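Only a part of the assembly is drawn; its chains keep their places, and the rest are absent.
A and B are the chain letters, set down in written order, and residue numbers restart from 1 in every chain.
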Amino acid sequence: MIGKAIAAWGTQFRSRGLLPAILMNVSQLLAFARAFRYRLLYGRSILASVFAMQGGSTIEIFNKRARCRVGRFVFMRKNISIRLDDEGQLTLGDHVFINDNCTINCALRVSIGEYTKIAPNVCINDHDHNFRGDAEGHLLKGEVVIGSNVWIGTGSIILRDTVIGDNAVIAAGSIVKGYVPSDTLFMNKREKHFSAISRASEEEAVRAPAKGAEAI
Amino acid sequence: MIGKAIAAWGTQFRSRGLLPAILMNVSQLLAFARAFRYRLLYGRSILASVFAMQGGSTIEIFNKRARCRVGRFVFMRKNISIRLDDEGQLTLGDHVFINDNCTINCALRVSIGEYTKIAPNVCINDHDHNFRGDAEGHLLKGEVVIGSNVWIGTGSIILRDTVIGDNAVIAAGSIVKGYVPSDTLFMNKREKHFSAISRASEEEAVRAPAKGAEAI
C-alpha cells in the first residue's frame, strides 16, 4: 500500500511538473498542520483524524457540549469559518471538500456526508434569529442534513430545517430551505434580462471606470 | 456594576465550560486589540470607543474628509473590509454585529443603526460606477441608511439610494435598492425547480467528483 502511494506520488510529479507539484504538496502539508493545531487546541471537542485547512480557515467552539466530528481527508480551502455553539453537533464525512470563504454555523446539528463538495462562498446555518421575539427563544434551530456525494454550487445558502439527499446537485446561487430528494438537481429559476447601454461618449466611457475603481 | 459583570462572566464560564470560555475570551480580546490598532493608525478619521475586529478585517480610509464613526461594542468577525473615500461618512451604531466576509464601501454616507446584525457575505455600497459616462461624474452616489435592530440575511447586497427602516428583516440572498419600511420582511421571490439526474453509471458517479475536486 505504501508502495502504491509512492507510485501515485511519482506519477503526480511527472504529470504536474516538479515545481507545481512541490508547491502544491508543501501547501497541502501546511494545511494539514494548520488543522492539527485546532485538534490540539480544542481537545475532545474536535473528533478527527487527518484533515486540512488552508490559510485563514478557523474553527471556533463556544460550548463544551458542542462536538465537531471531522472525517478523514476533509479538505478546507482558504478562509473557511466553522462555528459551534450550544449543543451543536457538526459532522463532516470522509473526503468532504469545502472551497474558499464558506461558513458553517452550527448550534443544533449539521451533518455533511462523505465525498460531498462545497463550492466557494457557500453559507450553511442550522438556526435563524427569532426576529418575531416569541416564546421559542433567541434562536430558531432546525437540523441541516446533507447526504453523500452532493455538490453544492457557488454562493448557495443552506438554511435551517433542510435535508438534501445523496448525489443531489444544488445549482450555483441557490437558496435552499426544506427537502431536496436524492439524485436531484435543485435550482432557483432565473429569467435573463438584457438591455442596451447608451453612453454619453465612448471616450469618456472607457476612461471613467479606471478612475472610479479606486473607491469600489 | 463591576460586580455584576464578574458574576455574568462566572456564569458564562460555568455554562460554556472552562476551555471554550477561555478560547472565546482570548479571541475576543485579540479582536478588540486589532480594532484599537486602527484607531491609533487613523487618528481622528476614526471616532470610536471600544469595538472589535477579528482576523483579516481591515479599515481603509483614503481621504482626510472621510469619517468612520464606530459605536460601542460593534463586533466585526473575520475578513470584513471597510473602505471610505471622498467625503464618505460611515456610522455604525452601538452593538452592530457584522459577520464574516462583509464589505462596506462608503464614498458618501452609510449609516447603520444600533443592534443591527449583518450576516456573512453581505456587501453594502453607497455608489456605483457611472458606466454610461455622462456628466454626473465617475461615481454615482446615493446614501444608504439602515435602521436599528435590522437583520440583514446572508449574502444580501445593499445598493446605493437605499433606506431600510427599524426592525426590518432582509431575507438571505436579497438585492436591495430603494425603500424597505420598518417592521417589514423583504425578500426576492424565488421559484424552486427540481429535475432528476440520470447518471452514466452509479459507480462512476461516486468516484468522479473526488478527483475533480482538486481543481475546483
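Everything that follows uses one rule, which is that a residue touches a chain if its C-beta (ideal position, glycine included) is under 8 Å from a C-beta of that chain, and two chains touch if they have at least 3 such contacts.
As the structure is a prediction and not an experimental result, all values here were calculated from the model.
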Copy number for the full complex, please, knowing 2 are shown in place.
3
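The criterion applied here is as follows: only the chains that are shown with their structure count from here on.
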Roughly how big is the turn, in degrees to the nearest 5, that lines up chain A with chain B by CA atoms?
120
Which residues of chain A touch chain B once you look at their complex with the stated criterion?
41-43, 45, 56, 58, 60-66, 75, 79, 81, 95, 97, 99, 101, 103, 115, 117, 119, 121, 123, 125, 129, 131, 149, 151, 155, 157, 159, 167-169, 173, 175, 180-181, 183-189, 197-201, 204-205, 208-209, 211-216
Listed in rising order, the residues of chain B that touch chain A in the complex are 15-20, 23-24, 27, 55-56, 62, 77-79, 83, 85-86, 99-101, 105, 107, 117, 119-121, 125, 127, 129-135, 138-139, 151, 154-155, 167, 169, 172-173, 190-197, 199, 205-206, 209-210, 213, 216
